[in-house]
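A single protein chain has been omitted from the complex, and every remaining protein chain is retained in its original position.
Let's turn to chain A:
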């Protein structure tokens, strides 16, 4: 849920999504869901010549599993807060694994 929460703050920002097939799409992040599927609007392909079939496309939906990178603006990210959120996440998963282990032994 950490990155889902993180991407929710990025909604409305300009991002560049690089896919595992080397296609890089720039656009405004419209929505994200728990699987990190991404919806972009007003897209513009980075290397447009190689992908002429994308010329007319304005919006797109990208399945989360095919994303390699998402490039953001650093000014939109609060790194200290992100570190804290990651620590909380780590703590909660630790707790859960502990309870799991306890449940297994019990």
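We adopt the following convention: a residue touches a chain if its C-beta (ideal position, glycine included) is under 8 Å from a C-beta of that chain, and two chains touch if they have at least 3 such contacts; residues count from 1.
Keep this in mind: contacts and distances are computed from a predicted model.
Asks: Look at the options "Phospholipid-transporting ATPase", "DNA topoisomerase 2-associated protein pat1", "Proteasome endopeptidase complex" or "EF-hand domain-containing protein" and return the one that UniProt uses as the protein name of the missing chain.
Replies: Looking only at the record, the undisplayed chain corresponds to "DNA topoisomerase 2-associated protein pat1".
Asks: Out of A:8, A:50 or A:63, which is the one that touches the chain we can't see?
Replies: Candidates A:8, A:50 or A:63; residue touching the omitted chain: A:8.
Asks: For chain A, which residues touch the unseen chain?
Replies: Those residues of chain A that touch the unshown chain are 1-2, 5-6, 8-9, 12, 31, 33-34, 78, 80-85, 87-89, 91-92, 96-97, 100, 103-104.
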